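Shown here: the complex without one of its protein chains, the others still in place.
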Amino acid sequence: MANDEPLLSIKNVSKEFYGNVVLQNVSFDLRAGEILGLVGENGAGKTTLMRILFGMPVIAETGGFKGSISIEGKEIGFSSPFDALDAGIGMVHQEFSLIPGFTTTENIVLNRESMHPSLLNEVFGERMSILDRPIMKKRAEKAISKLGVKLDPDMLVSEMPVGHKQFTEIAREVSREKTRILVLDEPTAVLTESEAEVLLASLKRLSSDGVAIIFISHRLQEVVEIADRIVVLRDGLAIKDIPAKGVTIKDIASWMVGRSVSSDVASRLKDRCFGEEILSVEQLWVDMPGETVRDVSFSVCSGEILGIGGLAGQGKLGIPNGIMGLYPAGGSVRLHGKDIVLNQPAGALKAGMAFVSEDRRGVGLLLDESLDWNIAFTAMQVHGQYLKPVLGGLFSQRDEKGMAILCKEYIELLDIKCTSHKQKAKELSGGNQQKICLAKAFAMKPDILFVSEPTRGIDVGAKKLVLDTLRKYNREYGTTIVMVSSELEELRSICDRVAIIDEGRIAGILPPNADLADFGILMAGLELSPEAAPAAAVETNNA
Amino acid sequence: MKAAGSRKRTIVVRSCLGAFYVAILVIMLLTGKRHTILIDNKAAEDASYEAVDGMSVQIDSLKSSEFYPGDRDKVVVSGQRHKVKVEIFNSGKVEERSFVLPLGQDMLILSVPKMLAGKEPWFGPFTLQQEQRTSTETTVEGGEMSFGGEVVDTAPVKP
Amino acid sequence: MSATKKKSLSTFLSEYAVVIIFVLFTLAAIAPSRLSIVYIVQEVITRLGRNSFLVIALLLPIYAGMGLNFGMTLGAMAGQIGLIFAVNFGVGDWQGLVFASLVGLPISILLGWVCGSVMNRAKGREMVTGYILAFFISGIYQFFVLYIMGSVIPIRNSAILLSRGYGIRNTLNLESVRQSLDTIFLLKAGPFSIPVVTFAIIALLCIFIVWFKRTKLGQDMRAVGQDMAVAEAAGIPVEKTRIIAIIMSTVLACVGQIIFLQNMGNLMTYSSHDQTGFFAVAAILVGGASVTRVSIANVFIGVILLHAMFIVSPLAGQNLFGSAMVGEYFRQFIGYGVIALSLVLYAWKAKKAASNARSSLRGQATGNGNGNGGQA
Partner (left out) sequence: MRNMKEFIQEFGWPRIIIFFFLISLFVLAPFVGVRLDASISDVLNRFGQYAILVLALVPMIQAGCGLNFGLALGIIAGLLGSTLSLQFELKGFMGFFGAIAFATPFALLLGYGYGKLLNKVKGEEMTIAMYVGFSFVMLMCIMWLVLPFNSPTMVWGFAGKGLRTTISVEYYWIKILNNFLAIRIGRFFVFPTGLLLFVGFCAFCMWLFLRSKTGTAMTAVGSNPDFARASGVSSDKMRTISVVISTYLGAVGIIVYQQSFGFIQLYTAPSPMVFPAVAAILIGGASINKASMVNVLVGTFLFQGLLTMTPSVINSILQTDMSEVIRMIVSNGMILYALTRKMKVSK
């Protein structure tokens, strides 16, 4: 059904953020009625590509992009998402953008309501027109019927099940007469299996009506099932662009993660020896919005570096946050065989655990305070350090001198670039802020350190330094580290074992030098083939 | 183009509205403007006319009142065009006149004998040296930030 | 079955806690006030005509998600300036009221625009900002009325000036317009007299509000009120819509204050507007509205309840405690207390709703606590 002229053609698109290359010469075409599966790891550049396509202002604000995008052979340059909508591109975002107190109809035709003019139009303009609700409803019903699903046009969004919200959003895009290209970013992430099936069916329907669809999903089986063609992004490069026929999930998985393993992993692992079990986690659940942990059990040995990987939203971030008491959690966590009371950050910290949060600016730092405050604060509150007694211990005061010394020590040790220890944290660059977060955790002298996304949003040089610092602390002070990261490569380069989380559970634990495709399969939420499984089991036994 | 046409129409409608606003303002000012008319029944100082010995005077359709020599009464009217109807008790003669008040005058005096004698002008401005000043004189009360509704409900409402 | 019934009862109680408390208080105070029911009802009718318009002015900002518009005081000030001019030019009767409204209109539009713009700079803090803004503009109003009027702006009616020659007197007698609206057609029904025209105007305003909700602008306002980010993404001009909501509220407050004052019959030049926002907000909250949810019924229930309470409480205080001041203070305590209580209940509910929404995200997490162990 696809004709020859591509509807959308992306040519040599490159984009960098502050010197960080995110996309590099990405090219592909999309024909009318075609479903294109776009897959890639987190950070592979999918989101950036879609932002460029949609004309998000953030792209222009960060210096624009190179290359060209054309629709039906005509080059386009959107300055806002509204231009993209006018050109016929509809986008369904990961998070719902619906008005909760409005009905399905009202949401579908939001700001495109049918109306008939009233007397006051001449005076106060178009907005005084009266809404024509019957026509609005008809339009909504038409859009819904295009999807081939059942939706009550008069139901309030706030009372809908999640799946209906997703359909409402798609219906909104479809209801625009112009929409010829539909972009869906992880549309099935929040749906149950049966809802997802309905969604896939309606997408197929839409494509048979001639709508071109870009389908982004980490559920590879869905991609294989629905897509006509598959484009795989990795590190900003479009490394595969092939028809979906005959492609297996395992192929995609290995393309997605496929990087050469550094050869020294095996040798690095050889001379690693660990002490006895230091931390054991059983049946942990954590109620962290967007990162729900459902049932996780694992244990860590003294001196080990455990990696926790997985795709975004699967719950890997919830694990350290739950153990440290930042989000409601349940289950049992034992450190040195002693139970840790959950939901109490103070207890977890006192027991000898420390945490470097993934939310650096939100949780990790006091942006408006000086560096020495940032580094010494936790140690002061938890261990009562950096306080000096006044009047024979009647009360105590901050030990500014001690804090300064501590801060200077870490500035030197971690090579933090700042003007002085009195500089405000918000004035530092991302990489240096991350180092402050690490210093704060090191100042606690923890037995076990949780590090969450330590290299997110920092440049390459700083990344290496942060990883080296972690390794150094592990080797020299024997600090046990649990590191959570979206970057598999990073986990493989530093960790002794890597656990992959999928849907709030541990899909499997692999040695860092395991087959890449195995990691990919675990991430996609599939069972590992039998011969791969024992490797993980052996590794666990070692521990 | 259609848009240009409708824009033009919008401009026309809006300017009409502006004119309408001004017109209403002016109409309200004209029709709502209050004048106090003092009705006088006194003889002239030069005795060129005499006070009427008993009459009833009615302005527009307001309540009529009775006058004897030396009487003076006041009525409050809105707008500028008015009629005055005089009925003299003795002769039973009824005389009606209409008159237009000047907009800027708050208080006027209307001399009925002068009117009956046919002398112009039988009504004219009346200046009163601050007679109305009755309410107490105070400056702003302190503590505007104070709250509390002490003053709000003090005035009793007459049904 | 009984569980759901129980739940609906408890939600009903928490939803209407303020209303229920109020009804009970008022009913309890009627007997000790020793007022006749006829008197109370007549007073309530009068006050309904006097206050409803002002309270309705609060509706639109609530629809637009800007909370209770304490900045409506700005409109009240514009209305007072209009009345001062009406008295100055000697325009009386209902024409005087229309004249005052027309003079107040451009002023209230300007003030509304200022208020809306300021609130756009303080999103999430609209209420406290509006409250302070009212004080701030009140200072400017005083400067204007006390120093500019009669010196820069000529005032021809020297009777309304202070003896020093400029500045408006403290108390302005509104004799020329007193109850001119109410008495156009005063319907006598048994022992009661009903200001029909006033009620007709209020009814017209209600119809307008209902109609307005069906317009595109009204729809946009509701969208903005529920989720600014989504509305913005859909291309609705959020800030402009919010400013329009405030302008409309201010203009209505201007007219409302004129209706209020024509009934009262005199204008406390420097303090009549102080309490406008307080009474209107207290009334609408007593009527069962919240910071985000309101209907026209809330307005009338609120005005009736609040004022019934205001009528009986001083005398009840007098008779129970031997001091009228106790009742006076008590009714103010209730007024402020109601606002505080409603705001607290609302903030508390919002917090609870947020945590409920979070726990629904938890999905099966809790349920699986003793399920099968890890897969490792």
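A few comments on the model shown:
Letters A, B and C mark the chains as written, and numbering starts fresh at 1 in each.
As a working rule, contacts are C-beta pairs under 8 Å (C-beta built on N, C-alpha and C of every residue); 3 or more make two chains touch, one makes a residue touch a chain.
Model, not experiment: these values are computed from the prediction.
Within the set C:A31, C:I153 or C:A340, the residue that contacts the chain not displayed is C:A340. Of the residues in chain C, those that touch the hidden partner chain are 118, 121-122, 124-125, 127-129, 131-133, 135-136, 138-140, 142-143, 146-147, 164, 321, 323, 325-326, 329-330, 332-333, 336-337, 339-340, 343-344, 346-348, 351.
Although one chain is not drawn, its touching partners on chain A can still be listed: residues 324, 326, 344-350, 355, 357, 359, 361-369, 373, 377-378, 380-382, 384, 387, 395-398, 426.
We take it that only the chains that are shown with their structure count from here on.
Among all residues of chain B, none touch two or more other chains.
Those residues of chain C in touch with two or more other chains do not exist in this structure.
On the chain A side of its complex with chain C, the touching residues are 81-82, 97-102, 106, 110-111, 113, 115, 118, 124, 126-131, 282-283, 285-287, 289-290, 292-298, 330-331, 499, 504-509, 536, 540.
Of all the residues in chain C, the ones that touch chain A in their complex are 211, 214-217, 219-220, 222-223, 226-227, 229-231, 233-236, 358-359, 361-366, 368-376.
Put simply, chain B touches chain C in their complex at residues 21, 24-25, 27-29, 31-35, 76, 78, 106, 130, 132-133, 135-141, 144-145, 147-153, 155, 157-159.
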